[in-house]
Structure formats: structure tokens, C-alpha cells
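A single protein chain has been omitted from the complex, and every remaining protein chain is retained in its original position.
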Amino acid sequence: MRLRINGETETYPDGITVRELLDSLGTGNRPVAVELNRKVLPGNKLKEQILREDDSLEIVTFVGGG
Amino acid sequence: MRLRINGETETYPDGITVRELLDSLGTGNRPVAVELNRKVLPGNKLKEQILREDDSLEIVTFVGGG
Amino acid sequence: MRLRINGETETYPDGITVRELLDSLGTGNRPVAVELNRKVLPGNKLKEQILREDDSLEIVTFVGGG
Amino acid sequence: MRLRINGETETYPDGITVRELLDSLGTGNRPVAVELNRKVLPGNKLKEQILREDDSLEIVTFVGGG
Amino acid sequence: MGKSLLKEAQQDRLRLGKYEFTSRLFVGTGKYPSMEVMRDALEASGTELVTVAVRRLSLKDRPRESLLDYIDTDRYTILPNTAGCYNAEEAVRTAHLARETGISDMVKLEVLGDERTLLPDPVGTLEAARQLVKDGFTVLVYTTDDPIIAKKLEDLGVTSVMPAGAPIGSGQGILNKNNIRIILENAKVPVIVDAGVGTASDIAIAMELGCEGVLLNTGIAHAGDPVKMAGAMKQACEAGRLAYLSGRIPRKLYAKASSPEKDF
Amino acid sequence: MGKSLLKEAQQDRLRLGKYEFTSRLFVGTGKYPSMEVMRDALEASGTELVTVAVRRLSLKDRPRESLLDYIDTDRYTILPNTAGCYNAEEAVRTAHLARETGISDMVKLEVLGDERTLLPDPVGTLEAARQLVKDGFTVLVYTTDDPIIAKKLEDLGVTSVMPAGAPIGSGQGILNKNNIRIILENAKVPVIVDAGVGTASDIAIAMELGCEGVLLNTGIAHAGDPVKMAGAMKQACEAGRLAYLSGRIPRKLYAKASSPEKDF
Amino acid sequence: MGKSLLKEAQQDRLRLGKYEFTSRLFVGTGKYPSMEVMRDALEASGTELVTVAVRRLSLKDRPRESLLDYIDTDRYTILPNTAGCYNAEEAVRTAHLARETGISDMVKLEVLGDERTLLPDPVGTLEAARQLVKDGFTVLVYTTDDPIIAKKLEDLGVTSVMPAGAPIGSGQGILNKNNIRIILENAKVPVIVDAGVGTASDIAIAMELGCEGVLLNTGIAHAGDPVKMAGAMKQACEAGRLAYLSGRIPRKLYAKASSPEKDF
Partner (left out) sequence: MGKSLLKEAQQDRLRLGKYEFTSRLFVGTGKYPSMEVMRDALEASGTELVTVAVRRLSLKDRPRESLLDYIDTDRYTILPNTAGCYNAEEAVRTAHLARETGISDMVKLEVLGDERTLLPDPVGTLEAARQLVKDGFTVLVYTTDDPIIAKKLEDLGVTSVMPAGAPIGSGQGILNKNNIRIILENAKVPVIVDAGVGTASDIAIAMELGCEGVLLNTGIAHAGDPVKMAGAMKQACEAGRLAYLSGRIPRKLYAKASSPEKDF
């Protein structure tokens, strides 16, 4: 299925969860947060949240800042 | 009739106009402005505006300020 | 005769006075002062002071300054 | 004999040395320096320097300062 | 001033809405030892715009004389302020009352945040400015030296932004030149320093930064000799303006001789 | 200025030895773009005392015109300086040469310590001042802002002590107000700030401290528009003097309203 | 420090919500020459609270390492900021994303008014602060040095008010001590100077005014030697705090000898 991730269009197997997506992105144990279709996704929902065709995600992490 | 002027209760003849009231207060030609029952009264209405029992007026003028 | 004027060697007729020298230099009526052989020459002596071979003069005037 | 010490007149046995005088003043091992008749006395001369009638001494030490 | 400079100064005019001024010094009318001193100080200051406050007419002791008996309104443009207002509604109401006197359609908008420091409340000030511009006033607005607020006010359509150099009556001059510089960099409307002036050099400094004018009151009214100080402020304002237009020399650790090297 | 202030200003005169001045601004004649600009700047500055330097008459190219062709000596008192002298002997010699021109018996004594910074050498300055006072000169002496040196110079009998606000041509204004204050506390002769002025407010500040006058050159001569800046300096000098005489308001963290409390 | 002072310093702790800190220096993690330099600078600074920014995860070039690989989260409390947000909605959204990482429930709220100066937008900042407090965040809010805005933020329930000493990265220190003093006079929450620090003395000055802490980034990250400068900032922060607690001597024009009068 098609997903919109951080502005890019990517293709992923149907029924994948957010957690699985993140793992496939190699985020490992680094802190990330996810917006699914413009809604902030609670951190504890990453595992169970199943993605659907055309879902749009923003995945953010921490970078250096002041 | 009773009028409320700048917080004081005063008695004036019925049917007096604002202009007449101002004259009786001796404002002469000094610049004043009037609020009638919490509404700013246009300067050009002072002459025609007739006061009624229990009307409340704020009459202001200019003082030194920075 | 030879005179040393402001570091230059110049030749002038014998017996010339300082005043005459200044006139020949075209100082006109502009303010000048003269050191003759390292001694300041009083302004009122310019006329009478006769110069001798090898006299050394510093002639100064005013320029812009702060 | 009479000695002038720091502006005071004091009486001391004849032939006393500066070192003995200092001991009698209880300077103990605290650092002091001595001027004898307006001349700075080298520190190593304290022991041998014998005082005479009417000698004038300034005895100084260190105090708090900036 | 020399004649040619004088002529030039005549032409260096400040435009505020439909008004135009030769003097860039605006002076308040409060806190003078007497009405006579105020009148003479205004004259000495050379100002063409004076601020006044709006207050209740006194009913009991009817004063035989009023402020405006001492201010020639043919000579001075009157700028009513909204001093003493602590929210937008009060300020708007005060401005409307002032306008209905028929004396002026200008207003010096002040919405204060705090009775102790008399510092402006930027939020209330923005709200009132929006309304007064909508109501057709020529709005000169007293504000902090915050460049972002200044820009927001300008975007609302005020006629002049008037940042405080320092708190009202503090006499500390311009505490943050950096902010005034940033405001000037952004501003398309005249920037007039209002409040904080303690002495003449404070005004010169404000004008040298490129401000279009200065407004003060206490610095004159509470000076030992208000009339003389008014004259000082006038000169300082002209001095600062001329210096700004002339272009000052750069600052250096040390520099070059102003006399040529000695040669004898 | 208003008429009465103007009149008063006329009477607020500065006395230096046998000379008296209405203007408290002294201006140098060096480093202008042209003689004409210098002449106009001097006029615009309103000064009554101008400094000049002493240099060798040029023999080769005899200049058709000289500095004094552009300075009306009936209008301006001439103050020759000893600029470029790095020891007392040279300065004394230069002062005597200047006097023998018959133009002036005043001298602005400068004994410099260093060609790079042009800062004064206090030791050489003291030595030269002693001699020149003995030789009957009216000595105005350029010095540092060191209050002890200033006092020593005064005790030698100089007519005026002229501390540098900042290094010559640096345009940094008065770097150490504290020292100028101490000098003023002690001084019985006029204190005139000499050197360091960069813009108009610097002069106002010096005068507000209580200085009797200000001398500058580069701040005008190198300004973008020297004539206009000269006008600015004139105004600033008058402004600062008036402010000093008026008595400024005290500085506070914050203060009182200049409008009465709102009551409606 | 001496042992007893060290002990005392241990007990002089700063409480922010449910967090407590011995170090009063907060340090940013942006703009270092390398991750290693950042890590060493953080260590040298002695900080216990570091700020981080929230940005998109890069999909293309998956960096093998991330910022937090260089920040020991057992040692440092993480303070995510909302840098780069120009309105309240964005800032609130960013804060929520940061919290959902599970790393921290603190947020350094920034709502900027202008991409050029990076000065805060007080209006947007107030709006976002209201929301974030409601949403249960521990809100440390970056703001101007405007005392009225600072008070409004405090009244909304923020945990700390963080006025800018000067614009971000400007290195100008505290431009307006007067405003910081007024903010401190009013504040019941810790006041932490954020932005503007250029060198160590700037921090000492902020702490001597009575601020509870200082936050900086560029002053360390862009110094010639960031690690050494981090050590300087640490010392300066402790110095300023101790000086504030000690009580400084008053300023005078001049004063008394520290040695007794000479007597021989």
C-alpha cells in the first residue's frame, strides 16, 4: 500500500503497524514521535496502530537545538 | 429631576438639554465631552439631546498629561 | 651668501634682512615666525635682523590643526 | 638610657642591642623591621647593633592592607 | 543655526497622517509647578504638538481656568492621550470622548499593564489600536521597545510607533539601543521615542539613532528649571537630528592626528 | 531658543584668562575636505575660538592661499597648538614660535606620548606647562582624564585643563565619566573636554557633567556633511549647557505617571 | 571552591516543577563543530539540563547515529524546545510530539515573531503557554525582557519565565538590566535568562542580578574552543550565583583605603 511519510510517497505491505514501519526505518531505540494523518499518535499506541492505504505520517526525532 | 453626573446625584429642571446643563456648569467654551448612560454623545448632539430622570452622565475635559 | 632655510640650502644676496627674505618668499601678510640659528626671533626684530653667511632659519606658519 | 621608639620616649639599660630590645617588646618571631636614626637597619644587623643614648628607632611590622 | 541650515531644517518636516511638523519634539502638559511655567516651557521647547489627558470635569470647585486657557490651539496641535487606561475598552472609550470635544482626531494610545511601573500592556495595546484605526483615528501608540510588537502595531495601520526608551518618568534615557535599532530597521512609519528621557543628551541619542521624534514630559516638568530645560531639549532634538543627517565618524580604539605631522 | 533664554545665554559667558566667550564650543581647523568647507563649518559651529597648528612654511610650491585667508581673525580667537610635539622642549619652542607671529598669546599645549595613540604624555606635559606659564602664556592644556595630573596642571597655573574624553579621532565620546566628575569636583579652573567627540550627544553629555566647554575637530571635519554636523555640535553644546544649568530629574528604576490617575 | 562552600552549593538547588538541579546553567545542543565536541562541552559545562529541537526523521540517508547517542539521559534532563515555530498551534503540536517520545514532559516554549531576528512573538507565546499549561506540560517559556508579558506568562502557570538578555546568537549579554530587575521584582517563579550570552561575564552579570539560572547555546558552540568555553560558563554561573548570595559592596565615585593610614 501507499503511505505518505514525511512528505515522501513510499510503498509498504498492507496491515503493517507503525512500530513495524519504524523498525523497517531502523529508528532502533532512538526517541521518535509520530503524527498519523495530522494527529499526534500516543507513544503507547505505536505497536497496535495498523496503517491503511494513503495514511499520511510525520515521524520526528530530536536534533541539536538551543 | 434627578441626574447622575460624574458620580454625584444632582437635581435639575425637567427637559433640560445637555448643552444647557453644561452652561449651568459653567464649562463655557472649554472643550468637554459627554457620555450619556455609558454611551459617548457625539459633540454635535449636545444641543438637541434632552435629559431624562435618572440619566447618568460622565462629563470630561482635558487636563495636563504626558 | 648661503642660507639654510627649512632644511634647504639657498643662496641670497649678502646683508639681506629677515623681513626682506620673507618678502622674497612671498609670505605677504600671512603670519610667520622665524627661528634664527635655533633661537626664536622676536617678531619685532624681523625688520632689523640682518642675515649672515651660513645662517640657519626655520620659518613657520599656521596650518589646519585640532 | 633614653631611647626614642616609634615616637615615644622609653628608658632601657645601656648597651642593649636592637634584638634584645625587640625581645623585650615581645615581638617574638613576628616579622619586624627597624629604622635606626632614620636609616633602615639591615635585618641581619639586629643582633649586633648596640643602641646608644638618644637613639631614635622606628619599628614596623605588617598589618592588613590591600 | 546658520541661515542655510535653518532653511534646510524648515524643509526637514515630519509627517504624521494629515499633520506636518517642523519641530520633532513633542511635549506633555502634566506635572508642571504652575500653568504659567507650563506655558513658557512649551514655548521654549519649540514644540508644535502637546499631549493632554482626559479627566472628569470637576463639579464642586469649578476651576475658573482650564488647561487649554494656557495652550494656544492655533499654535499647538493637541494630542489627547489615554493615560490611566488599563484595558483596551477603557482606552477606546477615552479616545472617543477626546475626539468628541472636537479638538483633535489624533490619539496617543496608552494601555498600561501595571500601576507601579506604568509599562505598556502589549496585548491590550494591540486590541485597542486595531479598534481605533478602524474608527478612523490618527493613532500614535505608546509601546515597549519590543520590535515584534512594534511591527504588529504598524501592520494594524497606526500612524506612529512610540517605543519607551525607559519607564515613564524614570529618566534613564534609552536603555536598549539595540531594540530601537531593530525597530527602525523594520519600520515604515515614523518611530518616536516616548518616555524615559531624563536630560538633553538622551534626546540627542534617540535622534542620532534615526528616530523621527521624541516625546517627553517629566524630564522638562520636573527639572529644576523647566523652562530652561525645555530650551535644552529643543536644542538637543535639533542637534540629534542634524547629526543623524550628517553622518557621524566611526568609533575606533584610537585614530589619526587632526594636525599634520610636525616637520621642523 | 526663546528670547529670554537667548538673553540669558548671552550672559552665560566663559572666561579664559583675559578672553571671554559666549560659545563654549572650540573647533579645530584640520582635515576638512576643503578650505571652503572648513570656513562654512566654523561658521555653522558658532565657535569663537579655533585651533591651528604650526608647521614649516613651504618654500618649493608657494601656496597662493594660506589657512588664515579663510579665518576671519576679527571674528575668531586663534588658539595655536603644539600638536606633533613629543617632548616638553619641542612644545615650548613651538609655543614661542606661535606667539611671535603676533596672532595670539594663547597656546593649546599638547605633549604626546605615542605616535600611534596620540595620547598625552603627562610628564612632558607638566614640564612644558610649568615653563609656558612662567613665560607668560595663556595655557590651555590637553591632558588625560587623570584627576591627579589635572590637579597638578591647575596648581602650575594653567588657564584651563582639557582632559581627553577618548583618544584623538576615536569618536568614542566620554569613556570615563567618573574621572571627569572627579576632575570637576576638584577644579577651580574651567575644564574643557578635548578629543574623543564622535557625535552631537557626546558633547551634550560632556556639558551636562558640568564641563565648561568642548573642543573637537575630527568629529566635524570627517563627518559625512561637516557643515551640517558643525550645526549639530553647536546645538548639542548649548543643549548640554542649558540642561546642566536647569538641573535634570533623578534616575529611577521606574517612576510616577505624568498624567493624573484616571477617574471616570 | 573550599569544602564548606562546595557543600553549601550542593544545597543551593533550583527547583523547576518536579525537577531539581544543582547546576544553574542550561545548555543547548545545536551548532557544535561535532557531536564529540558537543558531548565534551556539555560535560565541561556541568549542566544537568540540555535543550534539544524536534525535527523530521530523515528517511533517505538514515544516520547511523542520533543526537541522543551522545547525551546520557540518566545524567542530563532533556528539555525539548519548539524552536522554529512561528505560531501557537505549531508550537503546541511540536510540544506534544516531543512529549510522546517519552523522553520528557518539559518543554521550552518558543514562538518566534520574525525569521530574521528570531525574537519571540509575545502574543503567540501567551496563547501557546495557556494551552500547554492546560495540557499538563512543565512549561519553561522563552520571552522578551518585557516585565508585563513576563507577569502574564507567570499568571498562566508557567514553571519558569526565560527572558532574552539579547537576541539569539547576538552575543551581546544583557542589554537591559533595568527590565530584568523589574521582572525579578515581580516574579514568583524562577527567572532564567535565555539567549544573548556572548561570554562568561554575561552569565555572571545575569546571576548577580538575581536570576535563577542561564540558558545558552551559541556562546559555547561557536566559541573558538567550545569545551573550554563551556568550562568558563560553568565557573561564571557559579561565580555570579555566589556573588549574588554574598551581597556585593555598593558603587561609589571613590571610597576608602583598604590599608590603614600610614603612621611612621
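All chains are identified by letter, namely A, B, C, D, E, F and G, in their written order; residue positions are counted from 1 within each chain.
We adopt the following convention: a residue touches a chain if its C-beta (ideal position, glycine included) is under 8 Å from a C-beta of that chain, and two chains touch if they have at least 3 such contacts.
Computed from a predicted model, the values in this text were never measured in an experiment.
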Next on the checklist: If the hidden chain were put back, which residues of chain F would touch it?
Outcome noted: 113-114, 117, 119-123, 126, 144-149, 151-152, 166-167, 170, 172, 175-176, 178-179, 182
Next on the checklist: List every residue of chain D that touches the chain not included in the displayed model.
Outcome noted: 5-8, 10, 25-27, 30-35, 40-43, 58-66
Checklist entry - Residue-wise, where is chain G in contact with the chain that is not depicted? => result 1-2, 4-5, 8, 28, 30-31, 40, 43-44, 53-56, 81, 83-85, 90, 94, 116-119, 167-172, 198-201, 203-205, 208, 217-219, 221-229, 231-236, 238-243, 245-264
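Here, only the chains that are shown with their structure count from here on.
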Checklist outcome for this item: In terms of CA centroids, furthest away from chain E sits chain D
Checklist entry - So how far apart, in whole Å, are chain E and chain F when each is placed at the average of its C-alpha atoms? => result 32
Item to check | chain E: positions in contact with at least two other chains | outcome: 28, 30-31, 53-56, 81, 83, 117, 119, 167-168, 170, 172, 217-218, 221, 257-260, 264
Checklist outcome for this item: Residue numbers in chain C touching two or more further chains are 6, 35, 58, 60, 63-66
Next on the checklist: I'd like to see which chains touch which, written out pair by pair.
Outcome noted: A-G, B-E, B-F, C-E, C-F, D-G, E-F, E-G, F-G
